[in-house]
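Below: the structure, in structure tokens.
Only one protein chain is missing; all other protein chains are in place.
Note that the chains are named A and B in the order they appear, and that numbering of residues resets to 1 at the start of each chain.
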Amino acid sequence: MRTKTQRIAVLLAALLGVAACSSTQSTSTGSSAAVESPVRGGEITVLEDAGFSGAWPTGLDPATNTTGGANLPQMSSIYGGLFALTANDDGSNAKVEPNQAESYELLDGGRTLKIKIREGIKFTDGTPFDAEAVKFNFERALKSTCSCAPRWPLVEKDPVTTEGTHTVVVKFAQPNAAVINSFPVSNVNWIASPTALQEMGEDKFRVTPVGAGPFKVVSNKMSSELVLERNPDYFKQGLPYLDKITFKAIGGDQAAFQALLAGQAHAYEGMSTVPLLEQAQNNDKLTVTLQPPTSPYVIQLNTKAPPFDNEKARQAIYYATNFDAIAKGLFKEAYPVSQSFTAPGGLFYQQTVPGYRTYDLEKAKQLVQEIGGLKVELGTLSAYVAKQVMTALQTQWKEAGIEVNITDHQLSTLVEQFNSGKWQAMLQTAGAWDPAAGVGVAFRFQSTSPFSGVKDPKVDELMTKAASTIDAAEREQIYTELGQYISDKAYAPFGLAFAPANVAVKGVYGPGLTTKIPPLVVNSAVLWDKVWRSQ
Amino acid sequence: MGQGLEESVTLAVERRNRNVMTSLLASPSLRLVGKRLLMAVPITIGVSILTFWVLNLIPGSAAQQLLGAEATPEQIRALEEQMGLNRPAYIRYLDWLGGAVQGDLGRSYVSGQPVADQLGERLVVSAELVGLALVCSLALAVPVALLAAYRPNRLFDRISMFVSVTGLSIANYVLALVLVLVFAVQLAMFPAIGYVPFAENPVENLRSMALPAAAIAFPLFCFYTRFLRGDLVDQMQGQDYIVTAQAKGIGPWQVLLRHAFRNSSFGLITVVGLNLSTLIGATVIIESIFAIPGLGQLMLQAINTRDVMVVQACVIVFAVVTVLANLVTDLLYAVLDPRIRYGSS
Partner (left out) sequence: MAAVDASSASAVLDAAPRARRAWARKLGLYIPAGLVGFVMVACFIGPLVLPIPAPVGGNVLDSGLPAFSPGHLLGTDPNGNDIFSRILHGGRASLIVTIAVNVLGLAVGGLLGALSAYIGGAVDTVIMRVLDVLIAFPSLVLTLAVAQSLGPSLTNTILALAFFSVPAVARVARAATLSLRELPFMTAAELAGTPWWRMLLRHIAPNIAPQLITFAMLGMGIVIVIEGALSFLGLGIPAPNPSWGNMISEGQASLSATPGLVIWPSLALFITVLAFNLLGEALRTQWSVR
């Protein structure tokens, strides 16, 4: 099968003459900038994994979309966004910049946020995108039951007010350093037309929403297909390039890969199956972009109950775990191994933590003997890659004399395990581009979080301090201290930082799609208004 | 004048229909149909209670599923209250039943849209998929089985057995992926994904259904062929009425078709009827691979998000379809076997 594909590819290349050489995009890790200049027009079909971003069962209203964090592609195409994460083509210099907002100010030591909105933006129903509209949306979004609703520490009275027609003021009870960095994954980033909401009613609005983004909705089959067409009144001159985008849900990487090859789709977001990635990288018809990772794997240990209330047991796990081997065997060394909750693509990256207990089988065996044996229940959320990592860990720990029973959980049983406190070890991911953004690190380590295995006031203290420190250098220092502390106390070993890749057919280009933008939490946010397709 | 002619034709037709009607009403077949249709109601209710109960046994609620792994217990509780999920199970069931009986299948917990709408558009798609698969598989299975049973253990029989066994040992999702690799990627004869409604473009609709229907039909074809062929051979070799027919000088094909096949069709019909509700299981994975917006997909998503309203509605649809299928099966028994038609029950 492989040679036949290669033969066809060679034939195509010969037939098209040297045309294949025109785009000098390398098909592996780094991708150079597009050599041609953007062309206006054309349509593309984008595939999304039905288990993640391809599922939007609750609709596309920012205040009621419970899967908003996963539906970044759909939401940002329709609503644009007050802020957006941009980066250089190679993923460096990533920063959150105002998009529909014009500028912002963090005053009063981070307790007051003033956002100035660009003038002249209109929703696709013609109504003005002004401070009143934004205020309306903020208030709705904050009350939302989505986990993408920002957890802002707001003041009691009138936390959200407007100043003039184009400035919104938000007042926090304590400094909120990560507020801007969290915007692109929070539902407060997406501003819906209040007029349309009131006219259509909430039920209809969530099916055919109205925003001020680069595209507007033509049809929406929930969790199946979303058809969008260009917004002619988009506030950026000359954008979007594309006439039409269709988002389709598809079941799995293999099916998506085949659809791309058959020419039925032009892009697929979030491919995580490593052998397929390799195959795609070797295929001349496709461009694979590995995104800079921002969330490393973490083996959460429940320090509140046996066996991991015993520090020696935790240390044994550290010594018995060999993530370097896993990175090599399962991921072909495409991803680096972290020793803290930060990763190369994110902020405050700390490559090594002094004193981190790296793989040492002898020490592990010794510790296990000292504590008289160790029996562990290891679980993870059911996903192809996570299961393989968990199986590898089981084998590694067994060599150290640790008895391991692995279970892959469905969401409901996972939550049950955490809530009942019966869990012992869980393989999860931790961190985000900004460790305080989204659910971030606090989710896994703060004593108040039901999903944390750690109950340590020092950890809480450090995290709160970091979240309320504006100065970046100071924050970095705090996070370094936190990483060190977690390592010293052997609370949770970290593993490799993995980011799903984006695959596109040759001739389709776009920021975040064929260039690197670090994922804020899980998936990279593609800037759809700048995606184009050569004719 | 034309009107007069029309009138008299109508009257004649009415008269004829009345005669047919009276003879039909007397027939046990119609009474069978009537009884079966009446049975459909308690069966459907039984199925809906069973489903509701089973769904309740699964841990987690719609709220939890929707909010995902990062939701706090308070958020979940708040959403549950909002959705009315904290009421006791039997109240929620009765609530649903009350609405369903009046034709209101309720609104999806998850999308807020009326269930009937979602169901409607998806049902058409899945029905076409399953229908095509069934028709194609049977249309091929019957002649192949007949030909194979005509000369058992000869070349054609052996080849058909080989092919059937291959089909039965391939998982249908693997077959689907292989079909796409061969026909969509390499040969580009059919699309790899997507669905075009029949009303929009009949040709494209059939093209987009070709591979998914083939993936479902092929294992079915293999199963039906094996089953029917086995039964036919059994009949041909064993039964004395076959020997009698042969002794009377009736040609082998006639024997096969008019005698053996008639009896074997019982088994085949039973098996086809049984297959129906399990076919939905097959469609789930196929629909997901081919990005077809069908009922199987809807149901899987609904179960995973504990969207009870949608699951109940889907289950009702399947129950009704299965009951109807069994009804047709029984009617066909009666048609094919006069002993049963005029015998007991």
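Assume contacts are C-beta pairs under 8 Å (C-beta built on N, C-alpha and C of every residue); 3 or more make two chains touch, one makes a residue touch a chain.
The shown structure was predicted, so the numbers you read here are calculated from the model rather than taken from an experiment.
Participant: Out of B:Val33, B:Val124, B:Val196 or B:Val271, which residue would touch the omitted chain in the full complex?
Facilitator: Per the contact definition at the top, the residue touching the missing chain is B:Val271.
Participant: Which is it among A:Gly164, A:Pro275 or A:Gly373 that touches the chain not included here?
Facilitator: A:Pro275
Participant: Which is it among B:Leu85, B:Ala133, B:Leu181 or B:Ala291 that touches the chain not included here?
Facilitator: With B:Leu85, B:Ala133, B:Leu181 or B:Ala291 as choices, the missing chain is touched by B:Leu181.
Participant: Spell out, residue by residue, where the missing chain touches subunit B.
Facilitator: Against the left-out chain, subunit B lists 39, 42-44, 46-47, 50-51, 54-55, 57-60, 153, 161-162, 164-166, 168-174, 177-178, 181, 223, 226-227, 230-231, 233-234, 237-240, 242-243, 263, 266-267, 270-271, 273-274, 277-278, 280-281, 284-285, 296, 299-300, 303-304, 311, 314-315, 318-319, 322-323, 326, 333, 337, 339-340, 343-345.
Participant: If the missing chain were put back, which residues of subunit A would it touch?
Facilitator: Against the left-out chain, subunit A lists 1, 252-254, 257-258, 273-276, 278-279, 325-326, 328-330, 382, 384, 387-388, 391-392, 394-396, 398, 406-408, 410, 412-413.
Simple rule for what comes next: only the chains that are shown with their structure count from here on.
Participant: Can you list the residues on subunit B that touch subunit A in the complex?
Facilitator: Touching subunit A: residues 58-60, 63-73, 75, 78-79, 82, 108, 110-113, 118, 121, 177, 180-181, 184-186, 188, 191-194, 285, 287-291, 293, 297, 301, 305, 307 of subunit B.
Participant: Over in the complex, which subunit A residues touch subunit B? Could you list them?
Facilitator: 1, 4-5, 8, 47, 50, 55, 57-59, 64, 66-67, 69, 145-147, 202-203, 206-207, 221-225, 248-252, 254-255, 258-259, 261-265, 381, 410-416, 419, 438-439, 443, 449-451
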